[in-house]
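Yeah, one chain of the complex is gone here, protein chain that is, but the others are all in their spots.
Order of writing sets the chain letters: A and B. Residues in each chain are counted from 1.
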Amino acid sequence: MATLGEIAAVSGARLHGGDPAMIITGVASLDHAGVGQLSFLTHPRYRHFLPLTRAAAVILSPGDLTACSAPALVADNPHIAYARAAALFESVAESRCGLHATAWVHPTAQIAADAWIGPHCVVEAGAIIEAGVSVGPHCVIGEQAIVGEASRLVARVTVCRRVRLGRRALVHPGAVIGSDGFGLALAQDGRWLKVPQLGSVWVGDDVEIGANTTIDRGALEDTVIEDGVKLDNQIQVAHNVHIGAHSALAGCVGIAGSARIGRHCMLGGGVGVAGHLTIADRVQVTGMSLVAQSITQSGVYSSGLAVEPNRLWNKISARLRRLDELFRRLTALEKTIKRQDGSV
Amino acid sequence: MATLGEIAAVSGARLHGGDPAMIITGVASLDHAGVGQLSFLTHPRYRHFLPLTRAAAVILSPGDLTACSAPALVADNPHIAYARAAALFESVAESRCGLHATAWVHPTAQIAADAWIGPHCVVEAGAIIEAGVSVGPHCVIGEQAIVGEASRLVARVTVCRRVRLGRRALVHPGAVIGSDGFGLALAQDGRWLKVPQLGSVWVGDDVEIGANTTIDRGALEDTVIEDGVKLDNQIQVAHNVHIGAHSALAGCVGIAGSARIGRHCMLGGGVGVAGHLTIADRVQVTGMSLVAQSITQSGVYSSGLAVEPNRLWNKISARLRRLDELFRRLTALEKTIKRQDGSV
Partner (left out) sequence: MATLGEIAAVSGARLHGGDPAMIITGVASLDHAGVGQLSFLTHPRYRHFLPLTRAAAVILSPGDLTACSAPALVADNPHIAYARAAALFESVAESRCGLHATAWVHPTAQIAADAWIGPHCVVEAGAIIEAGVSVGPHCVIGEQAIVGEASRLVARVTVCRRVRLGRRALVHPGAVIGSDGFGLALAQDGRWLKVPQLGSVWVGDDVEIGANTTIDRGALEDTVIEDGVKLDNQIQVAHNVHIGAHSALAGCVGIAGSARIGRHCMLGGGVGVAGHLTIADRVQVTGMSLVAQSITQSGVYSSGLAVEPNRLWNKISARLRRLDELFRRLTALEKTIKRQDGSV
């Protein structure tokens, strides 16, 4: 619960037409909001709900104000304002500290006095858990790994030996940080010999790592995830990858070894990035595209193909296989015409 | 072990040419089946094995009966008949109830008397485990989560706080249900601010969730998986997605936020679905296709491209980059011809 005035203060929005003392009890979308609930408009797709909403107040941008009959909280960046306001309504898990009775902690591990190690956790020799850290149930913190100040490992996170997580990391269930890279040398007889993976993973501050995402340790130097990077679920980050600060990667992205991704990049869901290439700062790649070579200019890039009815698609893809022939036939025709033009 | 007569009764098939008292000891494919084993034919691909099989009996459709020398169990839907028959030969895990000595259960959690909580499980405050539920080793059931009647969590499943699983759910190892959605607001300085994920996940009855599949909680309202939905392994379901009843999604599918998938849909392996769109009922999408816009008609849709020899493919994809030029050249040529036709 919070008053409209408190919400305005926290969100940095200007209250327009509402009573600052009004009590708000929760948050809901424009079409579902009811008595006492706060809503927001951050995408034009939902603007048509605005005149009819029963929300007690709506966070919106100045341009949408006239269309809103409810009291408004006006912000230049309503998405940011909403994010701040919504945090007031989050049911924060009770803050705990100490070691749960079922956790197993090696005597040489260092656990800050106000950190929490949850049920059935394992903290190996020499690991360091800094102040204010919350380690949820079933996490494994490997030897000499470091979990930085105020980080939160939700549950069942594996942090392998010598991995370093920065401050305020938020890691979701099933994530694996520091698994071996896929380093193999091919012997003459066609067998694979494992190349020892001697590096580790270095994760900056304010990084979020999604459920079942995997980040491999470097072969020699560390795999690096810079400050403020946000990784969604089921992302695969191979060894020696470097992801620049404040880049955001959507679900199911796969990044091959030694790729270097710039700062403030955005990769859509299912994007693949080949190994040993460089992507410049502020590059956006749309969903299910393949980055096979370096990108040196910021901008938006794509190679995903959208569905068609299967019959049409079968025709298209059969034709596609003959595209080279098509070019050659066209070129031949152009020559014929040219000759004719000359002869006519 | 079961007799042919029992199998006929359970599977709903008509016995044709065999002794109902014959004892069947197991199940095998047509080419591997031997003495005392039951087999089946559900796909024409394997029909050529039929005349030669040494199976004691074969479940098949009426049209395949004449080609079968062995005793037959004839069913209009032999796949369904087989599924029922095979269940007789499943080595069912010994039914257990109670709490394993190593499980940790919060005193306020409610566990049905006949439910089983396996080794090293964690059940948090206020969680409800209904009658007949089996929670395998290493599962985490979050605060106020509900696991519906007769559900089975095989092992190492994470059910986050306030998630609601319906009756007879079957969840495989590594699945994460209720992780935070990837909700981020972009500040002017290029940093990301987390948008609190206040919703949860609502899963209907008879839902199967594959190994290492992840389902994010809603940002405001719940992510919804309706009755009878079947999710294979390593599927990613983003926040606020809605999957209609009896849809089946194959491995590695990724669904972006707020997408709405109809009932009785089938998505092939590796399919990607973009956010904020709607897919009608009874839509099929073939493997590795990208649904980038709403689909309003039932039917089969595709955008996957199949491999060619690499050299040919390199030519094709180089040509593809010049497809716009090709169209323009062709149009120019058409005009030239028309002019010539006029002038001739």
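Simple rule for what comes next: contacts are C-beta pairs under 8 Å (C-beta built on N, C-alpha and C of every residue); 3 or more make two chains touch, one makes a residue touch a chain.
Because the structure is a prediction, the values reported are computed rather than measured.
Taking the complete complex into account, B:248 is the one of B:65, B:186 or B:248 that touches the chain left out. When the omitted chain is restored, the residue from B:84, B:106 or B:191 that touches it is B:84.
When you scan A:61, A:236, A:278 or A:310 for touch with the missing chain, the hit is A:236.
In the full complex, chain B contacts the hidden chain through residues 27-29, 32, 42, 45, 77, 79-80, 82-84, 86-87, 89-90, 93, 100-102, 118-120, 136-138, 154-156, 170, 172-174, 206, 208, 210-212, 228, 230, 232-234, 246, 248, 250-252, 263-264, 269-270, 287-288, 304-311, 313-314, 317, 320-321, 323-324, 326-327, 330, 333-334, 337, 340-341, 344.
Counting over the whole complex, chain A has residues 102, 104, 120, 122, 124, 138, 140, 142-143, 156, 158, 160-161, 174, 176, 179-180, 182-188, 190-196, 198, 212, 214, 216, 220-221, 234, 236, 238, 252, 254, 256, 270, 272, 274, 276, 285-286, 289-293, 295, 299-303, 305-306, 308, 312, 315-316, 319-320, 322-323, 326, 329-330, 333, 336-337, 340, 343-344 touching the chain that is not drawn.
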